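Working notes, beginning with the structure itself.
What follows is chain A.
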Amino acid sequence: MIANQKSILELQQHTGVNVNRCYQCGKCSAGCQLADEMDFPPSMVMHMLQTRDEELFQQLLNSKTIWLCVSCQNCIERCPMSIDIPQIMDYLREKSAGEHKINHQSRDIVAFHRAFLDSIKYTGRLYEIGLIAGYKTRTFHLTQDVKLAPKMYAKGKLPLVPEMIKGTRNIKGIFSRTKH
Partner candidate 1 sequence: MSEFEPKIVAFVCNWCTYAGADLTGTSRIKYASNVKIVRFPCTGRIDFMLLLKAFAEGADGIIVSGCHPNDCHYTSGNFHARRRWVIFRGLLNFMGIDVNRIQFSWVSAAEGAKWADVVNSTVTAVRELGPYTKYQKAADYLAQQDQSIIDGQEAMIIK
Partner candidate 2 sequence: MSKIGVFICHCGENISATVDCEKVAAEAGKMEGVEFATDYKYMCSDPGQTLIKNAIKEKGLTGVVVGACSPRMHEPTFRKACAEAGLNPYLCEMSNLREHCSWVHEKNEQTTEKAIDLVKMLVEKVKKNKPLNAIKVPITKKALVIGGGIAGIQAALDIANAGQQVIMVEKEPSIGGHMSQLSETFPTLDCSQCILTPRMVEVAQHPNITLYTYAELEHLDGFIGNFKATIRLKAKSVDYKLCTGCGLCTTKCPSKKIPSEFNEGLGMRTAIYTPFPQAVPNKPVIDRANCTYYQKGKCKVCEKVCPTGAIQYDLPDQFITEDIGAVVIATGFNVLKTDFFPEYGYGKYADVLTGLQFERLASASGPTLGEIRRPSDGQIPKKIVFIACSGSRDPAKGIPYCSKICCMYTAKHAMLYQHKVHDGESYVFYMDIRAGGKNYEEFVRRAIEDDGVNYIRGRVARIYEKGGKYIVKGADTLLGSKPVEIEADMVVLATAGVSNPGAEELAQKMHVSYDAYKFFAEAHPKLKPVETNTAGIFLCGACQAPKDIPETVGMASGAAAKVIGLFSNSELTREPLIAVVNRSAPPVFSTCVGCCMCQTACPYNAIEREEIKGRDGSVIKTVAKVNPGLCQGCGTCVAFCRSKAIDMQGFSNEQMFAEVMALLNE
């Protein structure tokens, strides 16, 4: 075991969460809708952080869990210690992406997020065709949902032309100023 205070200290500083407050009751994992799919259910994430083991920390950055968390907030609302697990997940995701440690089975999820943000970056709003196109080129899931799009279009749910806002420069500025 390689103990590393630094990773945990940084995490605690950024999120304001004291990981030692978790007493491992497991209520978060019990209520988590996606715990079944996760490699580490939320209460285990907390315990892995409590060990201060750098190896386990790296495993978390590389885990499916952090990308499967949908931020539904069930865990924090039911947590007897009110521990902000969603914050921790946000932190781990950002760090995982920043250090290029994204779990390869979760690449689709990240690709979707990135395509989503790209769409906003250029038009200011979400352009759904752009989003899907972006997602498909990132993931090569070229045939996914091919039947859905025409249906959506037919029901007036898929505008063909992106709605450009006037403040796109402002939006691009926001993107560049918040880039780490």
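Note that contacts are C-beta pairs under 8 Å (C-beta built on N, C-alpha and C of every residue); 3 or more make two chains touch, one makes a residue touch a chain; residues count from 1.
Inclusion criterion for the candidates: all candidates are chains of the complex that A comes from, given by their letters.
Model, not experiment: these values are computed from the prediction.
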Candidate number, among 1 or 2, whose chain touches chain A in this complex:
2
Where on chain A is candidate 2 touching in the complex?
23-32, 35-36, 40-44, 74, 78-82
